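With one protein chain withheld, the remaining protein chains of the complex are depicted in position.
Showing subunit A:
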Amino acid sequence: MDDLLQEFIAETRETLGALSGEIVAWEADPADRARLDAIFRFVHTVKGSCGFLDLPRLARLSHAAEDVLQAVRSGERTPDPRLVSAVLAIIDRIGEIVEAIDAGAALDDSGEDLLLAVLDEKASSAPLKLVPTSNAGAAAPRQATRSIRLSVDLLDRMMNGVSEMVLARNELARRLRDSGDPTLENAIDRLSLTVSELRDTVTRTRMQAIESLFTALPRLVRDTAGALGKTVSLAIDGADVELDREMIELLRDPLVHIVRNAIDHGIEAPDERRRAGKPEAGRLTIAARQSGNRIIVEIADDGRGIDTARLVSKRIEQEPRRAGEFSALSERARLDLVFEPGLTTRDTVTATSGRGVGMDVVRTNVEQIGGTIRLHNVPGRGLTTTIEVPLTLAILSAVIIGAGEGRYAVPRQAVEEIVASKSAAVRIDMVGDAILATVRGRRLPVVRLGEVLGTADELGDMLMIVNLPGGSFALGVDSVDDTQELVVKPVAPAVMAAGLYAGQMLPDTGVPLLLLDCAGVAAAAGVSFDRVVEAEPEAAEPVAEGTPGLLFEALDGRRRIVPLSAVERIEAVQAESIREAGGRWWATARDGLVALIVAGGAPPRGGELAALMLPGADTATGYLARRAIDIVSFHDDLLPSNNPAVSGILVIEGEPIEVLDPAHLRPGRSDEKPAPICLLQGPDTAWMEAMLSPLIEAAGYRIARTLAPGEEAAVTLAAGDDVPAGGQVVRFDRDPETGWPLVDSYALASALTIGAAR
């Protein structure tokens, strides 16, 4: 926000400077329309920025001035000297406030109401006495400006000059080495250092983090959503991606437009979302990343997506003659109708969008800066808009690789890891005609760079694991030489046509390098990643989400499930290391001694076992199992179980599987009292347990149907004719018609309270 404020101050100061001449001219000739327009634009801009930057005083002043000027423009008021003076006084005041903000000084606002009153036509027609500007403004000395505005063109020329200098230095250094005069070496080293630093500085002057574009978004989203009665949560990623300053400015409007569209057209109203089984708050994700010499900005919403059928019918309505043509369009071409001028799917104009000035302008703007815009539409589930713009003067950290005789650059950002292809961690297999690399258990398709380039057939000595938006692959290259920070420039169309290159670079050696486009290389090798895969996990119905559970093979050979949340991690335990001490079982695991919960007798004597480590215990404690099998998802509608340690029965592939109750996995501690027992008597206990167990368990009881020897019931729920076993007794009657038990919940609650207190 500070950046924006600084920019606002600089801009306002600059415009004020330029405007002072206009103001004087307007004062001399209030009928001058061009001057009036210039002043109006200034006030209007200030007003817009103020609302955005939350500067209410400036907003109030500029708004009032704007109103008056608008009235003059429309001829409702005449620019008499009094009005002109009043407007000028306000513009002066805006200047003072801006200076005060910059200096961080407080400025007394006493005069402002008067200033505003003067603007008002209906105010007393007493001769105007201009409010003397308070001397607070003078008290705050204007800070020396520490920034200037430069044209990007100038920076370009500087950059070229520095690049030439680097090459000249290299040439000089090479000749010097040949001549073998050591006295000059120090001098050339110093020159080298200076030139490098200079190059870095010049390069950075053009770059700006995309953050400055993103900082305005939370507010924009909030306001837009608020105006439409929607709730939207915004997630921003990649704000530190740097790109050309100029590019940031050019991206601003398209981005704002797309975000507004996403909220207005994409994300549904809360009740509609609820009906569709989505969370009430819409989700908007904005992510920026660098891919080669392109910057990709993705705006994804989880709204209703684009109804292409509706688009088509709308277009047919507008141009009935082309009906046949429109109906025959492919799905992709239908989606592209969004970009046609004048199209709006809105039937009514809203404050936000729907004016028909839309995506066509966005596309034109993006294409003007050499970018592309793509839509990924999943009807009912959302729309992802991807803007890709070039980074013509991007500094790229590049990995320099060798393939055959040539050397190439790969964006370092895309490279996850580099391994030697003969390393023990790597396994290479032929699978059909494809090569598959297994790197530490991860399977990756292999692309031989030599083969793609047509220079060699060998796999190469090194494998680079390259990440693409849809997945990863291993790129086989001959050597990995170096990493360098280099300026990327676009390649000529004739070279671009290869589809393998993203740009060209000139390192200090003076030998050009081609920057590989990893996606292009993968595509040329026939490796493709389906983007749909990425979106798929979200396609699961929200209601269908169950509790994740760990399926394991228990010591008795049966499969059981324990909720995943109850297991912290799984430790491998050698059966030979299990010992008994102090009435408990212990095992030696990787991190030391582990206490074991052994269900069903003694642990087996041999083999490797798994300890499901429980969180939160003082001593590291694990539930002993033969092995962990899988992670499954289950729902709360389990079949009931008679065993209190089992929260229910889940049926997987026809086999009943016990779901363990995590509460019963806790190691019992001697100083801890066991939970009091609530005994359920009678033949209808299954029904009662299902209905009442939340209440009873919440009160700290364990539900039992029979008492083990030595156990005592704190509370007994008994049918009218049963003999109560003891403790607090709650009797229930039966409904005379259905025969179902009727429980007085009040009596139960009080019995539970008394029973717990005993």
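We adopt the following convention: a residue touches a chain if its C-beta (ideal position, glycine included) is under 8 Å from a C-beta of that chain, and two chains touch if they have at least 3 such contacts; residues count from 1.
By our rule, contacts and distances are computed from a predicted model.
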Complex member absent from the view - protein name from UniProt, among "CheW-like domain protein", "ABC-type glycerol-3-phosphate transport system permease component", "Putative ATPase" or "Glutamate-1-semialdehyde 2,1-aminomutase": "CheW-like domain protein"
Touch with the omitted chain, as defined above, among A:454, A:654 or A:694: A:454
Among A:18, A:106, A:150 or A:167, residue touching the chain not depicted: A:167
Residue in contact with the excluded chain [from A:148, A:328, A:424 or A:511]: A:511
Full-complex contact with the absent chain, from A:182, A:320, A:493 or A:606: A:493
Absent-chain interface as seen on subunit A, which is shown: 160, 163-164, 166-167, 405-407, 452-455, 489-495, 497-501, 504-506, 510-514, 524
